[in-house]
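There's a structure below that I have some questions on.
Only one protein chain is missing; all other protein chains are in place.
We just call them A, B and C in the order they show up, numbering each chain from 1.
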Amino acid sequence: MIIVMKKKADERELENVIKWIESVGYQAHVSKGIERTIIGAIGDERGKVFLKAVETWPGVEKVMPILQPYKLASRETKEGNTIITVGDVKIGGPKFVVIAGPCAVESSAQLMEAAFAVKKGGASMLRGGAFKPRTSPYSFQGLGEEGLKILAQAREKTGLPVVTEVMSASDIELIESYADVLQIGARNVQNFTLLKAVGQAKKPVLLKRGMMTTLEELLMSAEYILASGNDQVILCERGIRTFETSMRNTLDISAVPVLKEKTHLPVVVDPSHAIGQWKFVLPLAKAAVAVGADGLLIEVHPDPQNALSDGPQSLKPERFYQLMDEIESIAKIVRKEYAEIYGAH
Amino acid sequence: MIIVMKKKADERELENVIKWIESVGYQAHVSKGIERTIIGAIGDERGKVFLKAVETWPGVEKVMPILQPYKLASRETKEGNTIITVGDVKIGGPKFVVIAGPCAVESSAQLMEAAFAVKKGGASMLRGGAFKPRTSPYSFQGLGEEGLKILAQAREKTGLPVVTEVMSASDIELIESYADVLQIGARNVQNFTLLKAVGQAKKPVLLKRGMMTTLEELLMSAEYILASGNDQVILCERGIRTFETSMRNTLDISAVPVLKEKTHLPVVVDPSHAIGQWKFVLPLAKAAVAVGADGLLIEVHPDPQNALSDGPQSLKPERFYQLMDEIESIAKIVRKEYAEIYGAH
Amino acid sequence: MIIVMKKKADERELENVIKWIESVGYQAHVSKGIERTIIGAIGDERGKVFLKAVETWPGVEKVMPILQPYKLASRETKEGNTIITVGDVKIGGPKFVVIAGPCAVESSAQLMEAAFAVKKGGASMLRGGAFKPRTSPYSFQGLGEEGLKILAQAREKTGLPVVTEVMSASDIELIESYADVLQIGARNVQNFTLLKAVGQAKKPVLLKRGMMTTLEELLMSAEYILASGNDQVILCERGIRTFETSMRNTLDISAVPVLKEKTHLPVVVDPSHAIGQWKFVLPLAKAAVAVGADGLLIEVHPDPQNALSDGPQSLKPERFYQLMDEIESIAKIVRKEYAEIYGAH
Partner (left out) sequence: MIIVMKKKADERELENVIKWIESVGYQAHVSKGIERTIIGAIGDERGKVFLKAVETWPGVEKVMPILQPYKLASRETKEGNTIITVGDVKIGGPKFVVIAGPCAVESSAQLMEAAFAVKKGGASMLRGGAFKPRTSPYSFQGLGEEGLKILAQAREKTGLPVVTEVMSASDIELIESYADVLQIGARNVQNFTLLKAVGQAKKPVLLKRGMMTTLEELLMSAEYILASGNDQVILCERGIRTFETSMRNTLDISAVPVLKEKTHLPVVVDPSHAIGQWKFVLPLAKAAVAVGADGLLIEVHPDPQNALSDGPQSLKPERFYQLMDEIESIAKIVRKEYAEIYGAH
C-alpha cells in the first residue's frame, strides 16, 4: 500500500504514520519527491483495514492499494485456465460452449420443446429457471421444485446438463439434487451468505455479474466461493447499468478480455438479459464469440409471444439454429488464437 | 399501458394487437395520430407480463407503462405519512430522528462507549453491525450472536433502541430476539428471498437503497416487504454508484423529496457510507436535514483510528455533538414546512 | 404526446389541460382508464415546448413523448442506407472500412511511416490529429496547420483519404482545404455552434459520440448537421463513461445494431479510445466487425512507446496486419447478412 503525504505534512506527521505502519506489522519505505513524500507499506495488504485507517490522519492525503484484493481467482495464483467439466461438456477449454433454453420453466411441454430445439441447434447445456428473482412481488415467481423435476426430465430425454438459479442458501441441497450447475443471479452477486453457501456445494457455480458490480468486485465474489472450497466457478457478463436508456442494460463486451487477463476462470456472456430484445441478441452473440468469451447463455423459447417471463428477448428455435451456424464459423477464426493468448502455460 | 404502433404498421397488424389486448382481459382504446397510431390498453397492468409481450410483434414500435408498478408503497394507496414507532421514538413524524453508532460491534467496551456518546449527543437510536457484509472474504465479518448480545446490553444501559443488519433469512428469528429494527443492507436490496422473510417479521425494517437501484426499484423492494405483511418499512438513501471517483458514492440527495412525494414511508439518509470520509459527513448530514429527510444514520466511533470497519468515515464523539446542535437548528427552520407538504392529509 | 392525469385529477383540471392542448394547435384525444385518464395530444410534437409545460399543472402526473425528436437522421425518413463516398472509399456499403493511423501527427517522418504501414495492412483511410483536444492545458496540443500539411503529403504519397479533427468553427475552412473528412470529437458532440458550422461544410463529417451522450442525443447532434445542409454524416461509437474503472471507457457495442435500426447513417467503432490499451483493442475490433459496424477507427503508431499522445492504445504495424486478416475473415461471414437486414429496401 502507498501512503501519499500532503504537500505541507510536517516531520512529526510523517513519523506518526511510519510508526503506525510498523506497529501493525508492515515495513515502511519512505520516498521523498519534489512535491510529496510517499511511503510504501510493505507486507500483504489484503483484507487488512488497519492501514486504510491512516487516510484520515493529519498530513495524509491519500492511501493507494497496490495489490488486487483477490488471490485464488487471480491468474497470478494459477496461470493455466480453469476448465470446468459438466458431463461431457468442458467450459473454458478450446471449444466454445452454448447454454440455451427458456428464461423460466413454465410447463413440461414448454421445456421439453425448448430442450429438444436447443439440442438440435447444437447447444451443450440447457438453462431454465425454477426459482425466479422478479423485481415485482406480483410477477410469476417460478414453479419451484416442480420446475426442477421438469428440468431433470429434460436432461434425461436430451442428455443435456442443466443450469438453474439458486436464490437462497436453504434451497441449495434441493437444487443440487436436480441440477448440474448452480446459477447465482445478478442481484445476488454480493449476497455473501449465499456465496459462502454455494462455496460449500459440490456442483459448479455460474456467477452472474451484477448490474452495478465492477470487475474487481465480481472477482471478489468469486473469491468468496473459491475460499469456501468450491473451485468450479464460471463468470458471466450480462450487461451493466449506465445512463443509456435505449436498451435494457449496456453489455460490457470489454469485460471479457479484461477478465480473461486477470483470472483463470472461464467467462461466458448472456446477451439476452443485457439487451432485452431478441433481434439485438443475434449480433451481440456474434460479438461475444469474436471478443473471446468461452461461451454464451442464450434464451430460446418455442413460443416467445406467450412466455411468462422475458418473452421479448427469447429467440425462436429457427433463429437460434441460424445463429449457431454463424457462431461456429466465427469461433473457428478466433478460438485458436485466444487459446494461445489465454491458454495453458 | 400504451402501445405505440410503427409509422408503417398496417391494418392487419393493428387488428392483431387489438385482438390480443382483448384476449388477455383489457379494453383497447385506439387513437390515430398524424404519424402514429397508439392503443391504450385499459385495465390493471401491474404484474402482468402478457401485454409487454406485444413489444416484439410486427408493426409495434414500443410499449409504455402508465401506472407505477407498486401499490402498497404508493401515496395513492395511503395519503398520510406512515409513522413508525420504536419504543419512544417515532420515525416519519414531526421530529427529526438520528440513529448513530459504530459500523461494526467490535467489543463490549467499544460499543458501550459509542452508545453513551451518541445518547449524550441526542441520538434517538443506536446502530451497530453484528453480521457484516464485506466485499472481501478476508475482511472482519462481524461478531455474530456475541455482537447481538452486546447491542442488547447497550440498549439496557442507555435506553436506546437498536438497529442491526440481517444478511440471511435464517438469522431473522435470532436477530429479532435482540434488535428493535432489522436493517437490510444495500447489497441485499433485491435479495427477494430475504425481503419476503423480513416481510413476515414483527419488527420494523430499515431498507437501504442499493448502489445502483432506481427509486422505482427501491419502492418495489419495499412492496415485497409490505405485500408479505410487514407495513413498518423505513427507506434509506446511502449513495449511488456513478462515474465520479473522488468520493466513494454519490449521495443522491434529490431522492429524498422525490421519494417523499411518491410514498408514505419515512425516508432517512446515511451520509457516512455515501461519502466515506468523516469530514464530508458533516456538511452532507446538514444537507439531509435541509432537504427534508426524516432522519439520519450516522457512524460514530470512540476511536475511529482503530476501528475494524469503516474507520475513516466515523465521527469522533465531540464532532458528533457539535453536528447535532446544527442539525437541530436547521430542523427547526424546515421541519414544519415539510410536515405541511408531506404531512397527514 | 401523451398526458397522464393524476388518479385524483378532477374534471376541471382535465378540461383545463384539454383547452390548453387545443389552444396550441393540437387535437386532444381523451381515454379514461380504471385508475387514470390519459390524453393523447395529436400533432407534430417535435421542437415544441408548449405541451411539455403542462407537466407542472394541477392534476397532471406526467407527459410522455411518442415520436423520436429527430427527423432527417431517422430511418423513417430514409429507408435505404446512406453511403458516403470519399475518393474510392464507400462507407456504409457492403465493404467493411478501416480508418487507421496515429492519434496525433507528430512529425512528417512519423506520419509517413504510419501511413505506409496502414496502407500495407489494407486500411482505406488515414487518420491523424493536427488540432488535439486535451484534458490538460499542459499536454501537447497538436501541430496545427503544419500537421495538416503533413497529412496532405501523406495522402499524396499513399492515395489514402485523410480524416482529421475540427475543434473550432473558425478552423473549418482551413481544415477543409487539406482534409477529406472532418471529425467532431467526443467532447464537442453537443457544441452546437460547431455542429451548425460543419453542417455548412462541403466535406463529410465523422461525428463521435460523447462519453455521456445517449443514442437519441447523438442522433439529435447528427440532426443539427443534416438540418444545416450537410447530409454526409458518419456516426462513431467510442466508449461511454460508466462506474467501471478497470478500463478507460465502456465500449457500448450494442449501440451499433440499435443505431443501425434507428438511422440510415453509417456507424463505425473506435475501440482504441474506448479501451485505452492496445492488447484489448484487438478483441474489441473483432467484436465490432461481428456486431455489424460499417467500419473501424484504429490507432496505429510506428513507435507507440515514444508517441506524444495515446501511445498505450496504439497498435504496432505488425499487430495491425494480423488483425486486418482476422477482420476480413469475420466480415465475410457477417457482412452479407447485415446488408440484407439493414440494406437498401
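As a convention for this text, a contact is a pair of C-beta atoms (placed from the backbone, for glycine too) under 8 Å apart; a residue touches a chain by one contact, two chains touch by 3 or more.
Being a predicted model, the structure only gives us computed values, none of them experimental.
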Fill in: Missing-chain contacts mapped onto chain A
2, 4, 7-8, 29, 31-36, 38, 40, 42-44, 64, 66-67, 76, 241-243, 245
Worksheet, complete the sentence: chain C residues touching the chain left out here are 46-47, 49, 52-53, 55-57, 69-70, 133-140, 167-170, 187-188, 190-194, 196, 210-212, 217, 220, 223-224, 227-228, 241, 277-279, 304-309, 311-312
Discussion item. In the complete complex, the non-displayed chain touches which residues of chain B?
Written reply: 212, 214-216, 240, 242-247, 250-258, 261, 274-275, 279-280, 283-284, 286-292, 326, 329-330, 333-334, 337-338
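Keep this in mind: only the chains that are shown with their structure count from here on.
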Worksheet, complete the sentence: Looking at Cα centroids only, farthest away from chain C lies chain B
Discussion item. Validating interface symmetry: for the copies chain A and chain B, is the fraction of residue numbers used by both over half? Same or different.
Written reply: same
Discussion item. Rounded to a multiple of 5, how large is the rotation, in degrees, that superposes the C-alpha trace of chain B on chain C?
Written reply: 180
Worksheet, complete the sentence: One chain's C-alpha mean falls closest to the whole-protein C-alpha mean, and that chain is A
Item to complete: Could you put a whole-Å number on the gap between the CA centroids of chain A and chain C?
Response: 31
Worksheet entry | Separation of mean Cα positions, chain C and chain B [Å, integer] | 38
Worksheet item: Any idea how many Å lie between the Cα centroids of chain A and chain B?
Response: 27
Discussion item. Where in chain B do residues touch at least two different other chains?
Written reply: 212, 241
